[in-house]
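Every protein chain but one is kept in place in this view of the complex.
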Amino acid sequence: MLMSPSSRRRRQGYAAAARPAAARLHEPRLAAHVEDLTVSYHDKPVLFDIDLNVPPGVMCAIVGPNGAGKSTLIKAILGLVKPTSGHITLHGLPYRQVRARVGYVPQRSTVDWDFPTTVHDVVTMGLYGQIGWFKRPGRREREKASEALKMVGMQDFARRQISQLSGGQQQRVFLARALVQEADVYFLDEPMAGVDATTERAIVKILGALRDAGKTVIVVHHDLQTVRSYFDWLVLLNVRVIAQGPVDDIYTADNLRATYGGQIALLEHGDFTRPAPAPGPGPAPGPGFDAQKEDAGPPQAAEAR
Amino acid sequence: MSGLLAFLSDYTIQNVALGAAILGVISGVLGCFAVLRQQSLLGDTLSHAALPGICLGFIFAGTRELSAILAGALLTGILAALFMLALSRRTRLKTDAALGISLSVFFAIGIVLLTYIQGTGNAAQGGLDTFLFGQAAAILRSDIYVMGTITLIGLGLVLAFWKEFKLVTFDPGFAGSLGMPVTVVETALTLLIALAVVVGLQMVGVVLMAAMVIAPAAAARQWVRSLEAMVILSALMGIIAGVSGALVSALATGLATGPLVVLAASALVLVSIFLAPERGLLWSGLRRWRAERHLRGRQVLATMYELAAAHDNPAYPAEQSMLDAYHGLGTGKVLHRLQGRGLVRRTTHMPQEGIHWELTEDGRHEARRSLAALGKDES
Partner (left out) sequence: MLAAFFDSIPAMIIATGALVGIAASLVGTFLVLRGSSLLSDAISHSIVLGIVVVWMLTGAQSGPVQLVGAALTGLLTVFLTELLAATGRVKNDAAIGLVFPVLFSIGVLLLNVYARDVHIDQHTVLLGEIGFVWLDTVSLGGYEVPQSLLSMGAMAALNLVFVTLLFKELKLATFDRALAAALGFMPGLLFYALLALTSATAVAAFDAVGAILFIAFVIVPPSAAYLITDRLWLMLLFASLIAVLSSFAGYGAAVLLDVSIGGMMATMTGLFLVLAFLFGPRYGLIAQGLRRRRAALAQAV
């Protein structure tokens, strides 16, 4: 693409802060791209000026203290809460256009497990979007659901009423429901909360397999201990994005303190001396991000900072 | 003037006003506990469930004897509450379904009994209908004594167990940890609400009594912070609603009392929700409007601060059109407001044209403070 000298100067001048609006709306190379997202409840910001860039093919944890807005971030991306401002694209397109490519696992506690239905039926629900309005699931859908149940090791429970499941089993069923969606991007809200160790291992294994198949997995996670062993990409969130990038770069004592201590890493260590490799939040991901745009290297190699 | 005096000294009118005031006090006081414990609709169930009791009391006494009728109403109200509790605790039915089942089935039994009494052709049965929507004018002085006695008993119990009621209402878990018999206290509160419902039956009727339990308390809640003040104000609101509704009904013959009292109480709720200091929607709307303006200012300020940081230049001049594009809206107004607060100033940034802004020292300080406050409990 040719660029006029003036627009090139523009780009260089503003690249670190903001790209031209037209460019900002399309980030097809990113599995999830959020810009300038603010969500407020009454007069209190729940998410403030969020910029998020998750490349495809990573297993990404969103981590932060209670009330950091982790679930709200996912809900905003999926259009379930209305933001005050912000642009959101998944694989370069607004959510409404890529619904079929997105899988979602809400928090287990948000549904009524006394609902009169079976395990197999709940998994089939994952296919309702593909089936579309008015049509009923057929044999193909039922077989898909059975396969997904097998993948999470719940095939023997297919005919069970869902209220008879343990917490871990409920979570596996929810995971199976997301698996049948055969999505490209998965969002999971606290899938490891309150499940037994076996289930947690099983979930991590399945999510890892998805990632290895080139899918993007974005998980709201609550356990700092396991972040490094489970995930390869990390977003530290506390109303703002404190830091984001490959987990090994981001998982630093400073960043964690900044996230959980309520402190902002930004410019703490000496105003206006750019914190060289240490990531800080910014309205745009910075030069490293542009490098990723320019060269077509593997996404994991490129840093979002 | 003399007409008004004559009106006020009228025996029936005095009865009506007194009865309405009694009703207002007890439903106002006990409604507070129902509303705070999120059991507003329990009042609805209890009052509908009073109908079979009214009929049973009538059948038992053979005449429209208020004490028998109210005793019956209390009895079936309690039975309905127990039935509701059994359903919600021993089955997977949710509370709302349990309340709805209890309400509708007991009311249906009441209708059956009512038609049974009508079928027996008892001459006195005409008075029973007034219990459906309430008829203030039908109140006798002896009825006032019955209502007054029940109210005194109810208020006495509230005073005697104030501490327990208060704690169980606010924090049943903590009350339990102190060794308080929470279930007993909760049951007692439910019984007292049944008592309040029973007092209002003749005035407001079974169908609308729920509103009398909820409305004064909901209105009072808007103005005050403590339970003590809420209870007193709620009683006052109950009296105002009760007396004004009942008087209008007594004046304009043919208008049922219940609906009038309910409308008066609801008007109080509406006024309170809009105008009460602090909680009033009018004031919080104003606050939110200001806060939203403030939030936009914060966003723009944060962006400029980060631009400055990214360029290692505290006075980095940001182009307004670029800020517009970044925020997806016109930032001109916001920037001018920030300028008014001395947080940003306009600069010329040759050779590029267009309006540019930079942060002042105060602006940098404010941006840093505002960013640091995020994620902490802001108030």
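Letters A and B mark the chains in the order given here, with residues in each chain numbered from 1 onward.
By definition in this document, a residue touches a chain if its C-beta (ideal position, glycine included) is under 8 Å from a C-beta of that chain, and two chains touch if they have at least 3 such contacts.
All figures in this text were calculated on a predicted structure; none of them were measured in a lab.
J.: List the displayed chains that the omitted chain touches in the full complex.
T.: If we consider the entire complex, the absent chain touches A, B.
J.: Among B:Leu227, B:Leu263 or B:Ala372, which one is in touch with the chain left out?
T.: B:Leu263
J.: Among B:Arg64, B:Lys166, B:Arg221 or B:Arg296, choose the residue that contacts the chain missing from this document, as touch is defined above.
T.: That would be B:Arg221, which touches the missing chain.
J.: Among the options B:Gly119, B:Gly179, B:Pro277 or B:Gly340, which residue touches the chain absent from this view?
T.: B:Gly119
J.: Which of these, B:Thr91, B:Thr149, B:Asn313 or B:Thr347, touches the one chain of the complex that we don't see?
T.: Only one of B:Thr91, B:Thr149, B:Asn313 or B:Thr347 touches the chain omitted from view, namely B:Thr91.
J.: If the hidden chain were put back, which residues of chain B would touch it?
T.: 35, 38-41, 43-44, 48, 86-87, 90-94, 96-97, 99-101, 103-105, 107-116, 119, 129, 132-133, 207-208, 210-211, 213-215, 218, 221-222, 254-256, 258-260, 262-263, 266, 269, 273, 279, 281
J.: What chain A residues would touch the chain not displayed?
T.: 42, 75, 78-80, 96, 99, 102, 104, 106, 110-112, 115-118, 122, 125, 128-129, 131, 133-137, 161, 163, 177
Following the convention adopted for this analysis, only the chains that are shown with their structure count from here on.
J.: List the centre-to-centre spacing of chain A and chain B in whole Å, with centres computed as mean CA coordinates.
T.: Roughly 40 Å separates the two chain centres.
J.: So in the complex, which bits of chain A are touching chain B?
T.: Chain A reaches chain B through residues 14, 16-18, 20-21, 36, 38, 40, 42-45, 48-49, 65, 68, 84-85, 87, 114, 163, 238-240, 262-264, 266-267, 271-274, 280-283, 286.
J.: Could you pull out which chain B residues touch chain A in their complex?
T.: For chain B paired with chain A, touching residues are 92, 284, 287-288, 291-292, 294-295, 298-299, 302-303, 306-314, 318, 322, 325-329, 368, 371-372, 374-376, 378.
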